[in-house]
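For chain A:
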Amino acid sequence: MSKPKVHNHQHDVVIVGAGGAGMRAAIETGPHVTTAVISKLFPTRSHTGAAQGGMAAALANVEEDNWEWHTFDTVKGGDYLVDQDAAEILAKESVQAVIDLENMGLPFNRTPDGKIDQRRFGGHTRDHGKAPVRRSCYAADRTGHMILQTLYQNCVRLGIEFFSEFYVLDLIMNTVDGEERPSAVVAYELATGEIHIFQGKSIIFATGGFGKIFKTTSNAHTLTGDGVGIIWRKGLPLEDMEFYQFHPTGLAGLGILLSEAARGEGAILRNASGERFMERYAPTIKDLAPRDMVARAMANEVREGRGAGPHKDYVLLDLTHLPPEVIDAKLPDITEFARTYLGVEPYTEPVPVFPTAHYAMGGIPTNVKAEVLRNNKKVVPGLYAAGECACVSVHGANRLGTNSLLDINVFGKRAGIYAVEYAKKAKHVPVPKDAAQGVLDLLEEMQNSTGTEKIAVLRKELQDTMDKNAQVYRTEESLDEALEVIAGLRKRYKNIQVQDKGARFNTDLLEAVELGFLFDLAEVLVVTSKERRESRGGHFREDYPTRNDEKFMVHSMAYKNGKKIKVDWKPVVITNYPPMERKY
Partner candidate 1 sequence: MPTKPTGTLYRGKTGMWSWVLHRITGVAIFFFLLVHTLDTALVRLDPAAYNEVIATYKTPIIGLAELGLVAAILFHALNGVRIILIDFWRKGTKYQNLMFWIVIGLAILIFAGFAPRHLANVFSHLPVGK
Partner candidate 2 sequence: MSTAVAETTEIGVVPSFTVTLFVRRFSKEDDLEARWEDFDVTVHGTDRVLDALHKIKWEQDGSLSFRRSCAHGVCGSDAMRINGRNRLACKTLIKDLDITEPIYVEPIKGLEVEKDLIVNMEPFYQAFKDVKPFLIATDKPKAERLQSPEERARFDMTTKCILCAACTSSCPVFWTDGQYFGPAAIVNAHRFIFDSRDEAADVRLEILNDKEGVWRCRTTFNCTEACPRGIEVTRAIAEVKQAILRGKP
């Protein structure tokens, strides 16, 4: 491999990631300071586009609602591990966030009098849990798609400079005024194999989730958590990594999401013998229990041998009792997915479903200004994070549906605003001479490797063990097993084989690099899961099946300490809502 060329760029703000959060930030920065948005995908290919359900905001367009109720629901939904100051901001700024999008052109569905229409969604209630409330603003069943398109359209309008199909692989820090600050990111250009150094006064990470550490996931192939991994490798902490949300209804074996709306419309979960098993787990609300409860119940049915299918490894979502007109009118996407991908006709056949890894509640810790934290108190000046890769934390131990699209808009915008503020008064941090060396070495080592291990095999073994040992049910033993497997895989990773030796569009090489990030994040997730010896929200320890507020009413903070992982804790911000038992 000849030495790749290295290019240098300089901007005021550098944004990594062009999903909802990244582009929302760019819209704030673009008009004021020079901005570069770097993304491994063309912006509209980002996974925000997959979101279906909606975006929460207490607009009160169709019935009484207010931001305070929304805050409460968010806190309760997150099993009280939510930072309540952040949740307040999320709920308060939600209204403006929706109006911003509308004004930018987003085609929300409308009420007969022309206002933005709203619908119900799990966990959103009026007056602190009294009854469901219509809070989710939506655009048909493609709210995420419309958000992503609208944001990109406005970036085009503002002439934002994008660097698409550029993979950021490293963050360069440098010490100025006795403090370590971000200076640049190093990116690999897919089309040419060349290296680009983007120097920025403010750097925003908005790289999305990392569902690909699991086998069954609603996440895209490209959601490999590179951004979170880069921060991790810099020795900065990651917060609440043990909290990962599993959505109950993914298409079995594929993980493609079937929105919660299906059960909202009356669909019923059944096991192999046709029993409506949720009656045993949640006698009152049955199939509409919170995501984490339903997912666990489903996994338990399968574990105890009551699963359906040739391998007894899934349960069934039954819509056959619903009139076809209702299915067509309200659940067109679901029926299409089931037909296209499983060849199942939902009018007459139940649809095979199983919990699917869906959303990372944890990630890069930030404060409410989206500034990245170095530890429990101090921030890294000039470094920001927003969206699924960040942990503010507004989702706590379990995210409510529709709160993530809100999160990317509220905190994406904030990241943009504060990044501009900082960039206006700060100077560029010098880029060290050998800034690209780390990436160059990594790539060279991978590409020249003469190993025998196949990337896909290692990745599959990682995903298998994560699904088996760190999914909805976790125990000390299962987590230990996962750690052991990961350690073994890491050794084999050194002997990896990259077949493509070319410089142009070398996706083989990048899959190898991405795999490294997957290992890092899987390991952090397992280690923090081990440390949290309680059950809360999305994290369920069979050996510690109850919530333990006395010891664990804290965020976990994982630090990379050489080859080891050190887990520390950070207090939860509580303002108005003292922790209570979560009952629905």
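On the choice of candidates, all candidates are chains of the complex that A comes from, given by their letters.
We take it that a contact is a pair of C-beta atoms (placed from the backbone, for glycine too) under 8 Å apart; a residue touches a chain by one contact, two chains touch by 3 or more; residues count from 1.
What you see is a predicted model; the values in this text were computed from it and never measured.
Q: Have a look at 1 or 2 and point out the one touching chain A within this complex.
A: Contact with chain A is made by candidate 2.
Q: Given the complex with candidate 2, which residues does chain A contribute to the contact?
A: Touch list, chain A to candidate 2: 41-42, 44-47, 49-50, 98-99, 102-105, 107-116, 139-140, 142, 145-146, 149, 153-154, 156-157, 191, 220-222, 252-254, 256, 270, 272-274, 308-311, 314, 316, 318, 320, 337, 340-344, 349-350, 352, 454-457, 497-508.
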